[in-house]
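With one protein chain withheld, the remaining protein chains of the complex are depicted in position.
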């Protein structure tokens, strides 16, 4: 039985159906999902799931993984369903809710991915820490200075966790004629929380 | 008499007339023109002048500065003239040529700015070093790996110069709602050459 | 009369006397002082002056500029004096104080540079805005997420100002053997405030 299928991480961005919904870029997905350390039977929340790119890659790691994708926009919900179908994963359940709404009823989590928090990151972190199993992990991606600060300010106050964080900047080379131009993706911060 | 008018560096990008011509971004212009050390009566070439943003800022430093803007595209030539008019500088002469064509006839230079080289950077550097006065400076901006390498490969072979180079990445914060998103400008390499 | 001596910006870092005091790097100094738009007779505060590198470059722009360097560490105070002497500038007055202490007695400012705030950035900004002349500018450099956030959180609440901010990352190439290694300076945020 093939389990954690390493080679499934890193689907190319253009292979997802996306519309105009912003999307976690490939390299950030790879790094975030590695930090998440998803295993057989892991329960994963994907909060602010957007296009579902993280959900799909998490679900592909093993059929026994169970992903709950929470997304407030119905357009996003539709994209997640389309991408799940495209990549043929059955283990994603989509909730059209605004987190932290909907988190209460879910089973306890091994991994919580937070890609969008709609300005409510402290509230979402509070409930996330309640729902997270011991030794579970929260991985937060953020592109704004405010969410980064509010996340760290909240984490500083909690003693039952460890955390570290870093920013990732990817500069891609694109061929134009004989030359390769360097173009930057917007930098993203990855915050990794471990519940002791 | 007002001379090197420091406060004129750093015109905002949106204040230039640009069409779809690529343009040296504000912070890179500030850094490049500082490296250039333009003085009263300096003769300046701006090769691959594009929209003329570097030419205009150089010309604004002092009326006694003389800028020769070389640009192969007639669309660019038109933009340079429009920007010179908009910023009311009379000390830019525009040459609609493909460098190194046209460089031969110009007076010897104190400063040579190279923003575009059309795949001929080694040829342009060769003539630039011939036309450059002793203690003169060449400042090259490039966004491609090939031009950067070819520039350095050429400079390594010349003993009459010193050079150093670095890459600049600017990440701007933009307000969206209550939050500030971080967006990256494409990184640019600045190469500074001093003729001994 | 030579005034804003553009070519004095960009002293190389190794030319300053520094000890182990952290120092604003060359390119950040160039960008920050351009944002500052120092003119003849400008009154400049340099808060958290460190080695005095910004003070010295500001003072060199014109003898009529008056720089007040505020630095809490006596070691820093000594370095500022040594660097002022080395670069032969007489127009820096050093105050061995912990800002905002000492700011009250100073003449009104055209430009306030904030390089270090000792955890009191909101207090320093409050007094800075009181001491700043109309159309004056504050330029803040910061390397911590907390100071960046606290600065922006404070500025958001003030209606008499405009501001913008960005992060600068400099990657230098160093020669090792035949090759050039790329090494990163730590990224620095520059916040520019204009009092309407």
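Here the chain labels run A, B and C in written order, and each chain numbers its own residues starting at 1.
As a convention for this text, contacts are C-beta pairs under 8 Å (C-beta built on N, C-alpha and C of every residue); 3 or more make two chains touch, one makes a residue touch a chain.
From a predicted model like this one, the values you see are computed outputs, not experimental measurements.
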item: Of A:17, A:106, A:122 or A:169, the one touching the omitted chain in the full complex; value: A:169
item: For subunit B, residues in touch with the removed chain; value: 145-146, 148-149, 152, 169
item: Touching residues (missing chain, whole complex) on subunit C; value: 119, 143-147, 169, 171, 173, 178-187
item: Subunit A, residues in touch with the chain not shown (by the definition above); value: 1-7, 9-10, 27, 30-31, 33-35, 37-40, 61, 152, 164-173, 180, 182, 187
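Note that only the chains that are shown with their structure count from here on.
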item: Far-end chain from subunit A, centres as C-alpha averages; value: B
item: Euclidean distance of C-alpha centroids - subunit B vs subunit C, Å; value: 26
item: Chain centre separation (subunit A, subunit C; CA means) in Å; value: 39
item: Whole-Å gap between the CA centroids of subunit A and subunit B; value: 42
item: Residues of subunit B touching at least two other chains; value: 169, 171, 173, 180, 182, 187
